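Excluded from the complex is one protein chain; the other protein chains are retained at their positions.
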Amino acid sequence: MANKEFTHLDATGAAHMVDVGGKSTTTRQATAVAVVQTTPEVVSQISAQLIKKGDVLAVARVAGIMAAKKTSDLVPLCHPLALTKVTIDFALAPEQGQIEISATCAVQGVTGVEMEALTAVSVAALTIHDMCKAVDPRLQINGIQLQEKTGGKQGHWQREHAQHG
Amino acid sequence: MANKEFTHLDATGAAHMVDVGGKSTTTRQATAVAVVQTTPEVVSQISAQLIKKGDVLAVARVAGIMAAKKTSDLVPLCHPLALTKVTIDFALAPEQGQIEISATCAVQGVTGVEMEALTAVSVAALTIHDMCKAVDPRLQINGIQLQEKTGGKQGHWQREHAQHG
Amino acid sequence: MANKEFTHLDATGAAHMVDVGGKSTTTRQATAVAVVQTTPEVVSQISAQLIKKGDVLAVARVAGIMAAKKTSDLVPLCHPLALTKVTIDFALAPEQGQIEISATCAVQGVTGVEMEALTAVSVAALTIHDMCKAVDPRLQINGIQLQEKTGGKQGHWQREHAQHG
Amino acid sequence: MANKEFTHLDATGAAHMVDVGGKSTTTRQATAVAVVQTTPEVVSQISAQLIKKGDVLAVARVAGIMAAKKTSDLVPLCHPLALTKVTIDFALAPEQGQIEISATCAVQGVTGVEMEALTAVSVAALTIHDMCKAVDPRLQINGIQLQEKTGGKQGHWQREHAQHG
Amino acid sequence: MANKEFTHLDATGAAHMVDVGGKSTTTRQATAVAVVQTTPEVVSQISAQLIKKGDVLAVARVAGIMAAKKTSDLVPLCHPLALTKVTIDFALAPEQGQIEISATCAVQGVTGVEMEALTAVSVAALTIHDMCKAVDPRLQINGIQLQEKTGGKQGHWQREHAQHG
Partner (left out) sequence: MANKEFTHLDATGAAHMVDVGGKSTTTRQATAVAVVQTTPEVVSQISAQLIKKGDVLAVARVAGIMAAKKTSDLVPLCHPLALTKVTIDFALAPEQGQIEISATCAVQGVTGVEMEALTAVSVAALTIHDMCKAVDPRLQINGIQLQEKTGGKQGHWQREHAQHG
C-alpha cells in the first residue's frame, strides 16, 4: 500500500458520533411528550378496552419502554447508554379525541437521555396508531417534544411554552 | 401435568398479532408525512450543512430507511414483511422554520405498509431532533400521519384534509 | 492468490442453515406450551395485578409476541420467515402455583414455525420470571414443548402424551 | 394545547422499568440452569456429533452467549447492562436422555444478572431443540431456574432444593 | 398547514432503497469469499483448537450464518429477504498463514443475495480476528469479494480472475 496518493476528504461537517469521553458522569433525567389526535369515539374505545387488536395502552406502554432501550440503534449518532429507569404515562382527553403520552428516562452517565424519552413517546404513539388504524386511518401524532431535563453541565431545563414558534 | 385445574383467561380483547394468512398478496404502497418545527435559523443551517454533528438530512434519510425495516421489531403487533421499496423526501419551508418529511414504502404482500412509512418519517424526524437539539432544544415534531395508500382489499385511500378533527 | 495450498475442512457435520428452497409453500401452524411453577400466592398476586413491576400477563404477552418475531435472530440455524399470526394464551392453576402459557404461530412458507411458538412461550415465561423474581426467586419454568403442528410434508402432528420419556 | 382536560390514568401498577439509579455498583454474578429432556439415542448422537444440522453443543453454546447479551431487548422491563463475563457449560446424562445446561454471567453494575443467565440457558436449550427436532419432535425443556447469585444488597443467595413446591 | 411554501429538495441522487417490486421471483444464489491473513503459528493453533477463547472456526461459522440474516439491518439500502440457505466453509493454508472463508446463500426472491454472502464472510473473518487478536494483533482480512451468482435477470455470473485491477 506504499506510494499511493490518497486524498483525504475534508471531514469538516461530516457525520460522527461526538466524543463524550471527557464529560462527567452524573444522574441525568429527561421527560418528553407526544399527543395522539384521534376521535372522541376512539379514545372512548381505547379507554374501555374495546379495540379489537387488544389493550392499546398496555401494549403501547411496553412498546415505548422497549423502544427507549433501542434508541442508539435507531438514531444514528446517539451514544449507547445503560438506562436506569423508564416510565410511560398516559392522560386522556376524550372530548378532544386526544391521548397525551409522556415518558421519563434516567441514566448515570456522560450524555443526556432526551432522545431516549423522545423515542419512547414516538414508538408508544406509533403503536396506538397501529392498533387503531382500522377504526381511524386519519389518526395524527403531534407535539413530540422535550418537556424537561436535569443533570449534566446545563443543569435543569424546562420548556416554558407548550407551543414552538 | 394431569389433574390440574387450569382456568383459561378470557382471551377476548387480549393483544395478538392478527391472522393475515388468508389475505391476498398484492402490491401495497403507503406514504406518510411528518413536520419538524424548529426555527428559520436552524432550517437555514441544515440547508447550508452547517450543523456541527454532520449533514442532517443525509443522516436522517438513512435513519428513516433503516427504521422502516425495523418496524415489526418496534411496533409489537406489526407483521414482519419484506419491503421492496423505501424512499424518503424532504421539503423545506425556511420562513416557517419547518421541514416536511415524507416516506413511501412498498411491498408485495398480505398486509399494508402504513406503519413502515409512519415509522420511517418518525425516526427521520427524531434524527433531525438529535442532530439539532444543541441549537434548538425546543424543536417539535408534528403531523405524523398517513397520506395515501394503495393495494389490498380497500384499494386506494387518500387523506382529504391535512388536519384532523 | 494463485499457487496456494488450501486444505478444505471436511464440512460434513458442520453447522449450516439447511436449504429449504425446494420445499413447497403451504400454510404452516404450530402450538407450543410452557409451565411457570411458582407459589399459589404469586399466582394470586399476578391474577389480581398486585405485582409491583406491573401487569405481569399483559407484559409477558407482548414480550412473547415480539420474541416470536426475533426467533431467527436468536436460534442460529432457524430460517427467517414472515409470520402471519401470533397468539399467546394463559391458563392459571392457582392452587398448584402454576401458569400455563401457550403460543400459536402461523406462516405461509417453506418451513415450519415450531421454533417461533417455542421461543414465544419461553420469552413470555422469562418475562414472568423477571417480574416476579423479587417475590419468588425460586420460580421455575418447565415443560417447554411442541403441542401440535400442521402444514408441510408431514401434515398434522399432535403430541400424544404431555410427558416425555 | 391549553384548556385541555386531560385525565391522567392511575399509573399505580402500570408496567415500568424501575429506577435503579440509586443502587450501588458492585460485582454481581448469577448462575442459572435448564434441563433438556430427549431420548438416550439423541443424547448419544449429540455427544458423537452425528446430528445432521451440525455440532449441537457448539452452536447452542454460541447461541446462549449471544442471547445473554440480548436479554434487555427480549424481556421488556430488564435494564440494559454491560456484561463482563458469560460462560455456558453442558453436562450429559445419556441414560436419562438429558442434557443439563448451566450459564454464569457477571457484571459490574447496579442490577443483578439473573435474567441474563436465565435467558442464556433458555436460548441454548431452544437451539438444541431446533437442531434435534427432526429426530425428536417431543423434546422438552424443563427446570429453567436460578441456582445462585452474588453481589448487590442481598449478598449471596443459593437455591437449597432443586425442585420448587 | 395551509399556505406554507415548502421547497422540495431535488431527490435526484438521494439515497433510497430501490423498487424491486416488479422483478420476478426466482431462485437466487451467491457465493463470496474472504481471506484471513495471520501467521502459520496461529493457523496451526486454530486448526488444533488451542486458541484460548474457544474453537475459532466453530464460533466464526455460527457468527457468519447469523450475520447473513442481519444483512439488511447492517447495509442501509439492502432489501430484507427470507434466506433459504446459508453455508460457510473454511480452507486452511497453514504455510501461508491463511484461512479462506467462503459463504453461499440462497433465496426464492426478487433480489440477489450477494450482500448476504459478503456479510457472512466478513463477520466470520471479524470473529476470527476477535478470537486471535491476543496472539496476532496484526491479523488482516483481505480479498472480500463475490465469486459467483446465479438467478435473476443476469443469470449466471462467475468471477474470472481472483484479483481485481
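Going by the order they are written in, the chains are A, B, C, D and E; count residues from 1 in each one.
Keep this in mind: contacts are C-beta pairs under 8 Å (C-beta built on N, C-alpha and C of every residue); 3 or more make two chains touch, one makes a residue touch a chain.
Every value quoted in this text rests on a predicted model; they were computed, and no experiment measured them.
**Q** Considering the entire complex, write down the shown chains that touch the omitted one.
**A** Listed by label, the shown chains it touches are A, B, D, E.
**Q** Out of B:Val62, B:Leu83, B:Ile99 or B:Leu146, which is the one that touches the chain we can't see?
**A** From the options B:Val62, B:Leu83, B:Ile99 or B:Leu146, the contact with the absent chain belongs to B:Val62.
**Q** Of E:Pro94, E:Gly109 or E:Gly143, which one is in contact with the hidden chain?
**A** E:Gly143
**Q** Given the full complex, what residues of chain E touch the hidden partner chain?
**A** The missing chain touches chain E at positions 13-16, 18, 37-39, 49-50, 52-55, 58-59, 62-63, 66-67, 70, 73-78, 96-97, 114-115, 118-119, 122-123, 125-127, 129-131, 133, 137-146, 157, 159, 163-165.
**Q** Of the residues in chain D, which ones touch the absent chain?
**A** Those residues of chain D that touch the unshown chain are 27, 35, 57-58, 61-62, 65-66, 68-70, 82-96, 98, 100, 106-108, 143, 162-163.
**Q** Suppose we count only contacts with the excluded chain; which residues of chain B make the list?
**A** Within chain B, the residues that touch the unshown chain are 55, 58-59, 62-63, 66.
Rule of thumb we're sticking to: only the chains that are shown with their structure count from here on.
**Q** So which chains are sitting against chain B and chain C at once?
**A** A, E
**Q** Taking each chain's centre as the mean position of its Cα atoms, how many Å separate chain B from chain D?
**A** 34
**Q** Taking each chain's centre as the mean position of its Cα atoms, how many Å separate chain A from chain D?
**A** The computed centroid separation for chain A versus chain D comes out at 29 Å.
**Q** Got the chain D residues that touch at least 2 other chains?
**A** Residues 14-16, 18, 55, 58-59, 62-63, 66, 73, 76-77.
**Q** Would you please name all pairs of chains that touch?
**A** The set of touching chain pairs is A-B, A-C, A-D, B-C, B-E, C-D, C-E, D-E.
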